[in-house]
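Just one protein chain is left out here, and the rest sit where they should.
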Amino acid sequence: MRSTFTLNINDERRTVTAPPRMPMLWVLRDLLALTGTKYGCGIAQCGACTVHLDGKALRSCVLPVGDVGDGHITTIEAVGRTDNGEKVQRAWMEIEVAQCGYCQPGQIMAAVALLNERPAPADFEIDAAMSGNLCRCGTYPRIREAIKLAATGKTDAMRTLVIGPSADSEVKEP
Amino acid sequence: MLRRELLKTGAFCVAFSLASKNRQAFAKSATPADAGNAAFSPNAFIQVLPDGQVRLTIPNVEMGQGIYTSEAAILAEEMDLGLDQVIVDHAPASPERYTMPLQATQLTGGSTSIRGSWDVLRSAGATARLMLINAAASRWSVRPDSCEAKRGVITHIESGRSLDYAMLVDDAQRQSVPDVVPLKDHRRFTIIGKPWQRTDTRDKVLGATRFGIDAQPPGHKCAAVIINPVWHARPRLQNAPLPAGAHEIVALDDCLAVIADDFWTASEVARTLSVEWDYGRCTPFDTAQLRKAMNHAASNAEALTARHDASWSGRTPAESAEYEFPALAHAALEPMNATVACRKDELEIWIGTQAPGRVLDAAHRLTGFPKERIQVHNHYLGGGFGRRVETDQVEQAIRIAMKVDYPVKVIWSRATDIRRDLPRPPFLDRISAALDDDGFPIEWTDHITGCSIFTRFAPQFMREDGVDPDTVDGADNLPYSIPSVHVRWTPFDMPDERPIGWWRGVGPTHNLFRVECFLDELADHAGIDPYLYRARLLQHSPRLLKVLHLAAEKADWHRPLDQGFGRGIAVGKAYESYVCAVVEVDATSTSEIRLTRCVCAVDCGVVINPNTIVAQIEGGLIFGWTAALWGELTYAAGAVEQSNFHDYRLMRMNEVPSIAVHLVESDEHPSGVGELGTAIASPALANAVFNATGFRCRRLPLVPAIAEHVQSNSGGLKQRLDNLVSSFTRQGGEP
Partner (left out) sequence: MKSFTKITASLCVVAAVVPIAVVAKNMLSRDPEISAPDIAPSSELIARGEYLTRLADCQACHQVKGGEPFTGGRAFQLPFGTLYSTNITPDPETGIGTWSDDDFVRALHRGVRPNGENLYPAFPYTSYTAISRDDAVAIKSYLFTLKPVQAPAKKNELLFPFNQRWGLALWNGFFLTDRRFKPDPALSSKVNRGDYVANALGHCGECHTPRTLAFNLSDRIYAGASLEGWNAYNITSHKEYGIGAWSDEELKRYLLEGHAPGRGTATGPMGEVVEYSLRHLKADDASALLSYLRTIPPRPEGFVANVKESSMMTAASGSLPVATDVIEPGQRVFERNCASCHGWNGGGVQQKTAALKGLRTIYDPSAANLLQVILHGTESSALPGRSTPMPPFASLSDGEIADLVNFMRRYVGSGGKKIGAGDVADAREYQH
């Protein structure tokens, strides 16, 4: 009942032996030790496990490894190597979206997929793309702002000061 | 050797205590040996390392509230360091050493971290700085006040000579601890008050943060547990062959653990395993029976008096109301989990916990191993909310680990996480008021019925008169000027003594809801604007009055709204902070209440990091609205009916209104913000719903209550008849 799959994960070939029904979430976490992708619900209701399959956001907890084939899987560990991934992560840091941080890999993956499809999303598109991702800490207002910041470079939100020698010695008003 | 050597030799170390009652710093230049000194039991340490970095070891846990950064900022401020020069460390589990102020054990919760550490951390930092300056001054033979410190460098102003803190490690060690240490004037703060990026942010964004669930010690296996959602049920053991894929099945008295190489395989086996249960001493109650039992207790059981003003005379009230609150789940996004390795005579635990001290105690109790042989590796928490102060889940994991000879990671599925939660208890509260001629309360009578958490969790915090201080928090300390107040509490136990637990605020969340909604009722009764009504009653609470006016002004309180829209206000004091929220809703659709806007004003004393405070308020509000709108655990045959996010609903992106948080500038002692938003969110929302619809919702959650209300008001019979007709016309598939 186990089969061997050669998967394309974060631009590397990885070989795993697993039952074809095993969800990618657990292939990533338990077989490949890529623990950035999180388990929250297991039934596609929270989005914590979101990864990209060929640039599109999918819930890995309900994505059987047997269905992946040659598709390119990207996880939070490598999404920063893409343009949009880098932009989104920078925006996320700049206005400090994360609280406990557990949902954030999934949020970021969903946001990057949104920007891949729509470089400057309207509010209703942000809702449409992000409402499937839960955040128990309630970081939604900042997620929205960070997506806009990543898309436009502009935000009204409070920006953080990055801790470092220069920032300390010369404190700027936010 | 399991226990990490805490204090590296060669560092200048200031040990201090976050535990002292009078919040005085016991700062002392200490060596590890001194730490045991009876008169001085430090629980936090500042070390100036030879490489110039300063390490702060504190017992708090970071779970998204940003305290590491804030505590680093406080220290950096007083020590004249750059924020980049401070490293903050999780303290290892050791309740003797790391007991938290305001908690009496090593535990993070109740919005106490900054409240408890502000003064001591400041004076400890200032002490360390002064000792370093004294050391430099004596080396140069100059007066200490002719030197200044900046970014960890001490300069003698006249001569321009300078020394790094790191170069003074040995000298400082020999300095005596000064008795009086001046603290920095607030106006000279350069670090405190700025929106620093949190130290944990970067890893969280990159997906590199390790949560408890991410622990993967070598050779570990994963366990899925089958626990009956009915408490106290026991599995009947059968000798069935081991299903394919499972490595082992471990039976405990209340659960079975299926162990496999990966969690999914373990869960799949667990799913197909049919287990018979012995329901011996379980009560198969349902929600209706629970409500009835509470009602019975409220009317018949003995009540303890929490506050009795001498002038209270029991006058006939003009208004009275009964408010009801359901049991609530935590539903932290990271399901409960723990990884445990039990070796011959030592135990290692990987977990994200709010209470490393309790975990250590529990492990010691279960295994009998000396505490030095037990190591708790604390991780980041994927949400705590009071759930991760409990040890039930890790205790189960320890018991499983004791039966196998490899490290085992026990993860609770989401369904188990919700069904076996230790929920925020239900409450049934009765409130009434006698009014003066203008409609303002002159006598206030409040009667709370509900479970006590402290009785089980930390009995030493029970009041001497037997009252649970949390249960009545927000009720017996009303900020309003009401001449006589009488508050009682009737303890209630869940069936089968099922444990209930902390949440993101327990006492204040239900007490503020009732008080603020009832005040709204009184304002309505008096025909007075609810904002002005409150303003008049708050004349003697200047800080509350300030947030009240600020929120009302920023929300443009008097701007008229369209038909079907509503605006509500609530104000209160909790966790020593002051907060007011104005919420606007759109109730024009029959099927949903949409929040459109929220304006919130907060006075939490000195603002250490405005960005994290605003984040806590935003998140807290959303947490509170989630509970107010949908939060409810219901029971059938003794089991919780909800199991996952499809039936335990959390607020989502497209339901969140715009939120503006205004912080009041203040020089007061910093106070709690983690649970503040949660406590104020629900009454402001319910008052807005009333304003929009005229429906006063006294039973949470709101959505089902409103649906029930709409149904009973929608022409009843006629609608049923219409439905009957329409169901006929759509049957049978005729053209």
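By letter and in written order, the chains are A and B; residue numbering begins at 1 in each of them.
Here is the rule we go by: contacts are C-beta pairs under 8 Å (C-beta built on N, C-alpha and C of every residue); 3 or more make two chains touch, one makes a residue touch a chain.
This is a predicted model, so every value here is computed, not measured.
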Which of B:Q238, B:T316 or B:S589 touches the missing chain? It is B:S589
Even though one chain is not shown, subunit B touches it at residues 589-592, 642, 644, 646-647, 649, 652, 654-655, 703-704, 707, 710-711, 719-720, 722-724, 726-728, 730-735
Across the whole complex, the chain not displayed is touched by subunit A residues 21, 43-45, 47, 56-59, 62-64, 67, 113-114, 117-118, 121-122, 124-125, 127-129, 131-132
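Convention: only the chains that are shown with their structure count from here on.
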Whole-Å distance, C-alpha centre of subunit A to that of subunit B, is 26
Note: in the complex, subunit B contacts subunit A through residues 63-66, 69, 82-84, 151, 190-191, 194-211, 213-214, 216, 222, 244, 261-265, 267, 331-335, 380-385, 411, 413-414, 610-612, 614-616, 618-623, 644-646, 650-654, 656, 658-659
Subunit A residues touching subunit B in their complex are 1, 19, 22-23, 25-26, 29-31, 33, 35-43, 45-46, 48, 75-77, 80, 89, 92-93, 96-105, 108, 126-127, 130-144, 158-165, 167-169, 171, 174
